[in-house]
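Other chains of the complex are left out, but the ones given are in their true place.
Chain naming follows the written order as A and B, and within any one chain the residues start at number 1.
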Amino acid sequence: MTVRIALLNPNTTDAFTARLGEACRAIASPDTVVVARAPAVGTPSVECHADEAVATIGLMQLAREEEALGTDAYVIACFGDTGIDAVREIASGPVVGMTEAALQAATTVAAFFSIVTLPPRTIVQAERVVRYLGLSHRCRRIRAIDVLVDDCIALDETLLTAMIVESRKALDEDGAEAIVLGCAGLSALVGPMTQALGVPVIDGVGVALKIAEGLVAAGLRTSKHCSWATPPRHSVP
Amino acid sequence: MTVRIALLNPNTTDAFTARLGEACRAIASPDTVVVARAPAVGTPSVECHADEAVATIGLMQLAREEEALGTDAYVIACFGDTGIDAVREIASGPVVGMTEAALQAATTVAAFFSIVTLPPRTIVQAERVVRYLGLSHRCRRIRAIDVLVDDCIALDETLLTAMIVESRKALDEDGAEAIVLGCAGLSALVGPMTQALGVPVIDGVGVALKIAEGLVAAGLRTSKHCSWATPPRHSVP
């Protein structure tokens, strides 16, 4: 019996959506069908609260379409977990955020970790998730490199170097013992960064997919009791 | 010199918008022009995360229009402070949430307080604001009565009684010393509830308006350094 997992990319940049889908399919279970989707209209990257608002509308629309198809679980593939609680209200199955997944994995493989995100203005979003999960005492610091999300697409040497330099500071100055990558679509960096740093480097998208598979296998679905109950009809635009 | 304050009602229910405007004008300074506005399209009430997402889009549109008019400050007139950080990115002047304002006023007039909100599924939104401001140790409990926002419009005796009964429990069982009203548009209840309970009953909308006036008078504007900087153009739909 196949399991359909919708990988929701909150931004409209096709290169990202495709890359996310590939990264997940590479580690998905044989029975899992990974559907990578992005909103038809929205924002090409999510770098501020206004972007998040716009992207959430698209994510809700995608979730409603997926519900009609009987989708089993969702992954929100953007650091900050854009619109995750709105999607949880719409979804029947579990909704796993890549940020929450990365942070939870980090606590499992390391006593302390730091996040290296980009650009600096998104530190506030990362901090929101850290606090939502109560992990301020395990997350040593949220660091950022001064690169725009768009400029990550190339995944070039400059980006890799900047990430490694900042991560080394996290190990040496913060007391971090693992690094959480603060942007989706960087899974190609995991290998070289792990090699260079010698500690776990965590890409939340892949971990989120596996957790989503796991929760489905364990028979868990989103609680519809109170906070994340199905929204009253009028809120669906 | 007049000060223009935009009172943003996140829902589309005209009766609420009008009532909020009246309540604020009654206590505004003579130099303040209160403009009460609501999105043209959106949700008739904000009772869940999906509602918040929809409403935020409308609030952003209103904020952009107001910026073009040189508006001095904003009040978000919905418990939960719908979309406040997105509006802060767009706004030049201060943006005051009715929830944040109510909680801050509560800490000034009482050592401990409880919130009485509605309906129960919005407890999670109230808790989000309490934690965003770090007030879990001052907010004794978030209580809810089982009434929909729509059913508040009438402001009838049943609503008043339910609010008083729940507030009495807050005083007797929680150790609360003031009550925060967990919904906009209930300012008419402040008088009878204060009479019945003998403790401060706080309507955040009015307090938010006065704080907004105060921040403008003190010359403060929203910081554009990092987290709430003006969004990159692409995020404006």
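Methods note: contacts are C-beta pairs under 8 Å (C-beta built on N, C-alpha and C of every residue); 3 or more make two chains touch, one makes a residue touch a chain.
It should be emphasised that the depicted structure is a prediction, and the values quoted were computed from it without experimental measurement.
Once every copy is counted, not just the 2 shown, what does the total come to?
Here the complete homo-oligomer in the file comprises 6 chains.
To be clear about the criterion, only the chains that are shown with their structure count from here on.
So if I superpose chain A on chain B by CA, what angle comes out, to the nearest 5°?
180
Centroid from C-alpha atoms only, then distance chain A to chain B, rounded to Å. What do you get?
Roughly 31 Å separates the two chain centres.
Sort out for me which residues of chain B touch chain A in the complex.
Residue positions touching the partner: 41-45, 47-54, 56-57, 60, 83, 85-86, 88-90, 120-121, 123-124, 131, 226-229, 231-232, 234-237.
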